[in-house]
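As you look at this complex, bear in mind that one protein chain is not there, while each of the others sits in place.
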Amino acid sequence: MLLQQLVNGLTLGSVYALIALGYTMVYGIIGLINFAHGEIYMLGAYMGIVTFSLLTALHLTSPDSGVTLLLMMIVAILFCGAYGVTIERLAYRPLRTAPRLSPLISALGVSIFLQNFVMLAQGPRDKGFPELFIQGGIDLPGGRISAIQLFIMATSVLMMFALHLLVRRTKIGKAMRATAQDKQMASLVGIDVNQVISVTFLIGSALAAVAGVMVGMYYGLINFYIGYMAGIKAFTAAVLGGIGSIPGAMIGGVLLGLIESLGAGYISSEYKDVFAFAILVLVLIFRPSGLLGEDSSKRV
Amino acid sequence: MLRLQEVHAHYGAIHALRGVNLEVEEGQIVTLIGANGAGKSSTLMAISGIIRPTAGRIIFEGEDLTHLPSHAIVRRGISQVPEGRRIFPKLTVLENLEMGAYTRADTAQIRQDLDRVFLLFPLLKDRQSQLSGTLSGGEQQMLAIGRALMARPRLLLLDEPSLGLAPKLVETIFEVIREINAQSTTIMLVEQNAHMALQVAAKGYVMEVGRIVLTDEAEHLMANEDVRNAYLGE
Partner (left out) sequence: MRAPSRSALLYRRPLPRIVLISLWLGLLSLPLMMEMEAPYFGLGRPLMVSGVAVLLGFMQWLVSQWRRASPVWMDRMMEAGGATIRNLAQRVDRRPLYALALACAVVIPLGLNRYHIDVLTQVGIYVTLALGLNIVVGLAGLLNLGYIAFYAVGAYAYGLLATRVGLSFWEVLPLGAALAAIFGVLLGAPALRLRGDYLAITTLGFGEMIRIVLNNWDSFTGGPNGIIEIPRPSLFGFTFFHPIHYYYLILAIVLLTIFVVNRLNQSRLGRAWTAMRDDEIAAEVMGIDLVKTKLLAFSLGATWAGLAGVFFASKMTFISPESFTFFESVIVLCMVVLGGMGSVPGVILGAAMLLILPELMRQFAQYRMLVFGAAMVGMMVMRPEGLLAARRRAIPLWRKEVSRATVVSGPQAPSTGSGQVGPTVQLQKDASMTLLATRKLSVDFGGLRALDMVDLSVKAGEIVGLIGPNGAGKTTFFNCVTGLCAPTSGEVLYRGQNLVGLRPNQVTAKGVTRTFQNIRLFRDMTVLENVMVGSHCRMHAAVVGAIFRPKGVIKEEEELVAKARDLLRFVGLEEKTDLWASQLPYGDQRRLEIARAMASDPTLLLLDEPAAGMNPQETNALMDLIHLIRARGITVLLIEHHMKVVMGISERVVVLDHGVKIAEGTPEAIRADSRVIDAYLGKESIRA
């Protein structure tokens, strides 16, 4: 039982981590809580279905092919990236110098808009995610790891590693870090801050897209509302790990997944959502900088 | 090389620059001195494009820079070391220097410049992989200057490089400034420490309340009593 909960928790946590990265990177660079990020994840899931239907209709591939899955991911990444960048340009950039309340409300507006747009376009009922080739699993004493779970964990780790390399080794990654630390100074060394911000949104959205497709595979059913809950939880994970810190988001995501899974298994599954909210509230009140963040300096 | 014509700038309601006129010739060290709040930093920020002038023009090597965004101005060859050092604290020394060369793509030359910076500041070479936030004030200042040099600027703007540094370090910094100028980089230096600034510069401008009130060759300014009055009052 414990092992099973742990496995479930790690799977869930990997997904949370991917989505949390988007929150944390955007917050780190422009100080905005991107409420609409959860919807990007939801869009990713829907993109997966759309791509699959398209490919099937054109008789290009079948559910058994790994290529199908790859194509689904790629299309989802492309579209979600495009959505992320567009949203930033239209709804956030004009509000760069506005009081703190405005971009927050704008983000809420985008979130509501996207949710309802998808609801109207795709219908309010659950949509079935295509059955893909990944079957089977490993049986262990105390639990079973399904192939899909392994796939999710492996993909997440891969993506996080890729992000790590990007942020640590590449020029644009360093520029992102520099901009997050001191925007004005970044422009004084010649970094086009607007461009860097767009790239940040692009990467965050790409990660969320992958998460969306994988969750679709995992649960088999999606609807327009999944973005909200997952978004809140992923944000909680980001805060838990220390908002603005990339390793923090990864750790926070996994931790939250584990806590939620164990809590649902051992305490109560009805109240599992409460765990996330409770953690969120407690962290924000008692240690807003999270696990890996530094204590923000006192205002003077 | 650089010319400011009747530049006006505002910080919200404050009229920070009230018609600044100055000229910097190629190869010179020009210094801008004056009391606090006179507008010296604002002048540099206007040149670098962080503040948009509300009137007037900034012309660099024949090109009008007045309305360009800051990153474009860096590409044109003007780098600034702003007040307070402002290194990227969570990047290593090496990464900070790499960021200085952000606008460049010529890897071999960048490597050369990196060596040149290490020659100027041997301390930095020893601490390449150290997180720059853990460096001391003087080391950070050296890093900030080195970072600006990595862009191979034609004009280097320095805002109060001696701020908060021990006297011995101040001397070192000013030696470095001379050295950089000797390697044919034009320098515009803003300083509160008028004495040292005038020793190292060829020409000086004295600012008061957003305007240039006095300009002369540095040696003449050093002996000029009006300078002292500008700082300490009548």
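In order of appearance the chains are A and B, and numbering begins at 1 in each one.
To be clear about the criterion, a contact is a pair of C-beta atoms (placed from the backbone, for glycine too) under 8 Å apart; a residue touches a chain by one contact, two chains touch by 3 or more.
Everything numeric here is computed off the predicted structure, so don't read it as measured data.
**Q** Considering the complete complex, identify which of A:Gln5, A:Thr24, A:Thr68 or A:Ser106 is in touch with the unshown chain.
**A** A:Ser106
**Q** Touching the left-out chain: which of A:Ile74, A:Ala91 or A:Leu150?
**A** A:Ala91
**Q** To test your reading of the contact rule: which positions on chain A touch the chain that is missing from view?
**A** Counting over the whole complex, chain A touches the hidden chain at residues 31-33, 43, 46-47, 49-50, 53-54, 56-57, 79, 82-83, 86-87, 89-91, 93-95, 98-106, 108-118, 120-122, 127, 228, 232, 235, 239, 270-271, 273-274, 277-278, 280-281, 284-285, 288, 298-300.
**Q** Over the whole complex, note the residues of chain B touching the chain we left out.
**A** 13-16, 35-37, 160, 163-164, 167, 192-197, 209, 222-225, 227-228, 231-234
Definition applied: only the chains that are shown with their structure count from here on.
**Q** What is the distance in Å between the mean C-alpha positions of chain A and chain B?
**A** Each chain's C-alpha centroid was found; their separation is 42 Å.
**Q** Which residues of chain A touch chain B in their complex?
**A** 171, 174-175, 177-178, 181-182, 184-193
**Q** Quick one: in the complex, what on chain B touches chain A?
**A** Residues in contact with chain A: 48-50, 69-71, 74-75, 79-80, 82, 86, 88-91, 95, 98-100, 102-103, 147-148, 151.
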